[in-house]
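To keep things clear, I will list the structure first and then write my remarks on it.
Our next item is chain A:
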Amino acid sequence: MIPIENFLLLSALLFAIGFYGVLARRSAILILMSVELMLAAVSINFIAFAAYMDPEAFTGLIFALFVIAIAAAEVGLALGIVLRVFRERRSSMVDDASSLKW
Partner candidate 1 sequence: MTHNYGLLAPEFILFGFAMLVVAVDTFRSQFKVGSAVLAATAGVGALAALGASVAMAGVHEEFGEILVVDEFTTFFRILFAATVVVVIAMSHEFVGKHIRHPGEFYSLLLLSTIGATFMAAARELLTAYIAIEVLSFSLYVAVSLAKTDPRSGEAGLKYVLLGGVASAMLLYGLSLLYGSGGSTSYEVLREAFAEQAGEASALTLVGLAMVIGGLAFKASAVPFHMWTPDAYEGAPLPITAYLSATSKAATFALLLRLLSGPLEPLIEDWRWMLATLSVATMVVGNLVALQQHNIKRLLAYSSIGQVGFMLMALVALSDQSTSALLLHLSGYLITNLAVFTAVIAFYNRTGREEIEDFRGLAETQPYLAVVITAGLFSLSGMPLLAGFATKFLLFQAAASGGYLWLSGLAVVMSTISLYYYLQVVKQMYFFEPSGDASRWRLTPSGYVLTAVLLVVMVIVGLYFGPLYEVADTAAGALFA
Partner candidate 2 sequence: MTASDGYVLLALVLIPIGTSVLLMFTPSKERGAVIGITGLSSLAMFVLSVYAFAMYDFEGEQFQGMLTIPWVSNVGLLGEKGIQLKLGLDGMAATLVLLTGIITMAGTWVSWKLTHRMKDYFILLYLVAGGVYGTWVMLDVFFFFLLYETAVLPMYLLIGVWGSTRKEYGATKLMMMLVGASILIFVGIFGAFSAAGLGTFDMEELFRAGETGLIPRNTQILLFPMVAVGCGTLAGMWPFHSWSPDGHASAPTSVSMLHAGVLMKSGAWGVIRLGFQMLPQGAEYWAPALMVIGITAALYGAISALRQTDLKLMTGFSSVSHMGYVFVGLGTLNVIGMSGAVLQMFAHGVMTALFFLLIGGMYDQSHNREIPNFSGMAKQMPIWTIFFVIAGLASLGLPGMSGFIAEVHIFIGVFRAYPVVGGLAVLTAAITATYLLRMFSQAFFGEFNPRWSHLREINYRERAGATVLAITILTMGIWPAPWIDRVANAVAQTIPGVSM
């Protein structure tokens, strides 16, 4: 039996790494990938909690399923916008998109 702490620790580290990526990276696509890491961490959390703490209602599982779906949709949408900006600017660096003050 694996204690729940292990999963939670994994998720916490994953989230922190993702957050680091968001702050440190400049490429829009890399930031997007870092966000995906954070969302994956969330899913692990939800599933772990559901399996260990809430086996009757297991809402967490359903939550995780929705998170996966929505995260995927977010990638699609964000990439669409990246493409538009790229076409207008020929760059996918967030800092280069600077006609607005960052």
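As a selection rule, all candidates are chains of the complex that A comes from, given by their letters.
Rule of thumb we're sticking to: a contact is a pair of C-beta atoms (placed from the backbone, for glycine too) under 8 Å apart; a residue touches a chain by one contact, two chains touch by 3 or more; residues count from 1.
All figures in this text were calculated on a predicted structure; none of them were measured in a lab.
One candidate among 1 or 2 touches chain A in this complex; it is 1, while the rest do not. By the touch criterion given at the top, residues 8, 15, 18-19, 22, 28, 31-32, 35, 38-39, 41-42, 45-46, 48-49, 53-54, 57, 59-60, 62-63, 66-67, 70, 73-74, 77-78, 81-82, 84-85, 88-89, 94, 97-102 of chain A touch candidate 1 in their complex.
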